[in-house]
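Not every chain is included here, but those present sit where they belong.
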Amino acid sequence: MIVKVVNPNTSGEMTALVERSARAVALPGTRVEAVSPVMGGPASIESHYDEALSVPGLLTEIARAQAGDPPSDGFVIACFGDPGLDAARELADGPVVGIAEAAMHAASFLGRGFSVVTTLARTEGRAWDLAERYGMTRFCRGVRSCEIPVLALEDPASDAFAAIVAEARRAVADDGAEAIVLGCAGMADLAPRMTAAVGVPVVDGVAAATKTVEGLVAMGLRKGGHGEFAAPPPKAYTGLMSDFEIPKPDIC
Amino acid sequence: MIVKVVNPNTSGEMTALVERSARAVALPGTRVEAVSPVMGGPASIESHYDEALSVPGLLTEIARAQAGDPPSDGFVIACFGDPGLDAARELADGPVVGIAEAAMHAASFLGRGFSVVTTLARTEGRAWDLAERYGMTRFCRGVRSCEIPVLALEDPASDAFAAIVAEARRAVADDGAEAIVLGCAGMADLAPRMTAAVGVPVVDGVAAATKTVEGLVAMGLRKGGHGEFAAPPPKAYTGLMSDFEIPKPDIC
Amino acid sequence: MIVKVVNPNTSGEMTALVERSARAVALPGTRVEAVSPVMGGPASIESHYDEALSVPGLLTEIARAQAGDPPSDGFVIACFGDPGLDAARELADGPVVGIAEAAMHAASFLGRGFSVVTTLARTEGRAWDLAERYGMTRFCRGVRSCEIPVLALEDPASDAFAAIVAEARRAVADDGAEAIVLGCAGMADLAPRMTAAVGVPVVDGVAAATKTVEGLVAMGLRKGGHGEFAAPPPKAYTGLMSDFEIPKPDIC
Amino acid sequence: MIVKVVNPNTSGEMTALVERSARAVALPGTRVEAVSPVMGGPASIESHYDEALSVPGLLTEIARAQAGDPPSDGFVIACFGDPGLDAARELADGPVVGIAEAAMHAASFLGRGFSVVTTLARTEGRAWDLAERYGMTRFCRGVRSCEIPVLALEDPASDAFAAIVAEARRAVADDGAEAIVLGCAGMADLAPRMTAAVGVPVVDGVAAATKTVEGLVAMGLRKGGHGEFAAPPPKAYTGLMSDFEIPKPDIC
């Protein structure tokens, strides 16, 4: 099966990192296609503004796969804000899973509650919104940030790892967290080292979403043809957005 | 004061309708600027896909006003999905209010509960999500759709009015709704006729958001300089999205 | 339009303060009628007991306006406990808005969450109850008190302002509040000074409720003739309460 | 022990009925004092207006007992709106229990969920508010009214009993109610006949509150000296409300 993992920002290093994380857990028979949007977008996602503006690029990647370039059995949205998840579900035939969604679900199997450790404080609200949307508020004991810019995670000279571990330890001590959810795709490779350092299970959403997509595909589960996530209705798009037009089906 | 009312779709008729609705309740001293996005976008908003893809155009309009073309004291997002509200709040200095948000708040003052009457069933979920976000779930007794495409609302030959009234009456009888919230900007001019026909107060979000923005401006209330809705951090944007780049401030 | 602002306690100084706050934001064409109950009541409202016993006086003021002395287009209940709101809505034809209600709604437009800063700890529970009733629990990050008796707020020799500012700063630092709601009508004039001192928007409910009533009146929105807030049914009242009797309508 | 049961309306027949219901379940050693307010009030309670205006009379009765006329060990508020409960708890030294509160608690022991059957539709919202306040929303499967005025319950010529039974049967069939809560003190004597007619347990709040008060007194449980329900602070009351003044304690 082909699982397309879309990193909605334009950092090639982060795309490569995300690809490694997905491949590390994927089945031998799964082909992982990790991409950044070919149409461009934000260098990183650190605000509602960035997140909203990453969605056109993300949707273009879903559409490319739907057009068979290459065909994908399922999709992972590899940014912890799960940008464009609803729209992507409308567009894709196969399952689409966000990394925040998958990580929170996985963590809920591991203990009474988890805390999220993320980058910037201004994104904490988004994490809480997602926890609510997925029904995970009752498991989410805290959302904590360490004020590290997303792209600094890739910098080996930064103190990022130490700061994230320190925050995770505070989550265990003060929130009573029995698991940690990594709150940024750029942290994907930290899970094993952090599990060792913190002493509770640490969940990387890229891995969790990849396994979730594989599981849904193996069970043959995908959205039905009707309802909220049915294909979007045909619609004219104009101006700079005209490439997003959905033509009416030919009937003859 | 200047209140900019952004219709995030590209229908000029709907923009004109929205402008009339805002002006009908605005103060004499308020200048209403109603626009569709100059950069283009979807002809109407009837899916998560359309909604997500209307946001770049909407944000461009906020940015234009921030750049002084013309300067605006506050903003109304005139689509019942309140697309891009969080991102717009980051971008704007003055208050930004969505029409679903304002209509639900207003209806909560009028009775124990309201029902939303909207266009397509596939958008009902979005209305419930917004009710939750704004804390209005406890007032929202139902979301009902009459399967009228958004643009058909403008067609005088359609049965739209009769269908909407019928659905509103069912909301009163079956949901116990004590007020009706109109679930589409394209219904903005129906409120007075519907109040007469249904016998409970009917709230148009365009009017409600316009008055809410005027009130916040009059009180001098706007977001603080820190927190979740602070201005988005500077960021490189590439490719087709490069116009959205936020440059770093010159420091010299 | 006439907006009647009822201070349900008997402090003339607080009534004057409330009147100034309402007038400061009211439209030029709005006549603000600020009153204390002519029938008497508690000197201040600092307990459930005081609050319950302020309601007869409040309702008498609503009834006077309904009887045309003078006729009012809408009403503000100027005590942060919003005493008698439901009963006042039954009695009044025009909109009735409480200052806690209006302040919380307004604050919800300004950031992810607000904290309330109030007078006595024993009233914190009431503030939480109101947040729940208005759907604002998700925005309310804290209710904090500074143990200042209500009437001491008027005493220029007191340290009230410094204590309130200190508590508001703690709300910003510890609760993550992005706005402050003033939890007592007696604080109404502090909002501008506090905004400057605390650095986040500070909301005075008297101003917010006045603008909310003006907005509802401008839109022609008022309760319907049926439902929970319909006029109370005719009823005999006896003893000291006999003035509250609602006579049966003459039918001839 | 003495349990004072206050019917907050002025119907002597209803007070007599309430007294019989309390006595039917009280211990041999319990003296039941059932009263209507001596200061007067509404003939029945069918609106928020009536409920608010029954509270002064109710509080006068609590105060009389506190003054030793006669001294009471605990109190029952015998109106399903539980009017003035918070204020009464402040005033009384012993436990105060409302009949809605006690009935909902008792019903929660008997099955997965209950429905309330009450008099007028306009009071349904109040019942839901109380269910929320007491934490009973998860057990409350419905609130149903049969549009019988409160005082008609006492009229043997009315069809009240048949109408209430019919509504209770609908609650069992349509709501899945496994118990019925009687939504008016005037229904107190119907419980046994209704249990027989409907086939599920039917709970009368007057009996339930009486037993709850007895139980709390037997365990020596009463509010602490601090916190939200501590005695109201001393306060001047003026005008027609001057009898409610709470004098400052003499200190010498």
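The first chain written gets the first letter, and so on, giving A, B, C and D; residue counts start at 1 in each chain.
As a working rule, contacts are C-beta pairs under 8 Å (C-beta built on N, C-alpha and C of every residue); 3 or more make two chains touch, one makes a residue touch a chain.
Keep in mind that this is a model prediction, so the values were computed, not measured.
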Revision key, fill the gap. Same sequence throughout, 4 chains drawn here; counting the entire complex gives 6
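In this text, only the chains that are shown with their structure count from here on.
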Review point. Common contacts of chain B and chain D?
Key: C
Revision key, fill the gap. Maximum distance between Cα centroids and chain A occurs for chain D
Review point. Quick one: chain B and chain C, Cα centre-to-centre, how many Å?
Key: 28
Practice item. List the centre-to-centre spacing of chain A and chain D in whole Å, with centres computed as mean CA coordinates. Key: 53
Practice item. Using mean C-alpha positions as chain centres, tell me how far chain A is from chain C in Å, no decimals. Key: 45
Review point. Counting only residues that touch at least 2 other chains, which ones in chain A make the list?
Key: 125
**Study point:** Residue ranges of chain B in contact with chain A within the complex
**Key:** 10, 37-44, 46-53, 55-57, 59, 84, 86-87, 89-91, 122, 124-125, 129, 132-133, 149, 227-228, 230, 232-233, 235-242, 244, 246
Study note, to complete from the structure: Within the complex, chain C is touched by chain B residues 25, 27, 95, 97, 101, 105-106, 108-112, 134-139, 176, 178-179, 192, 195, 199-201, 203-204, 207-208, 211-212, 214-216, 218-229
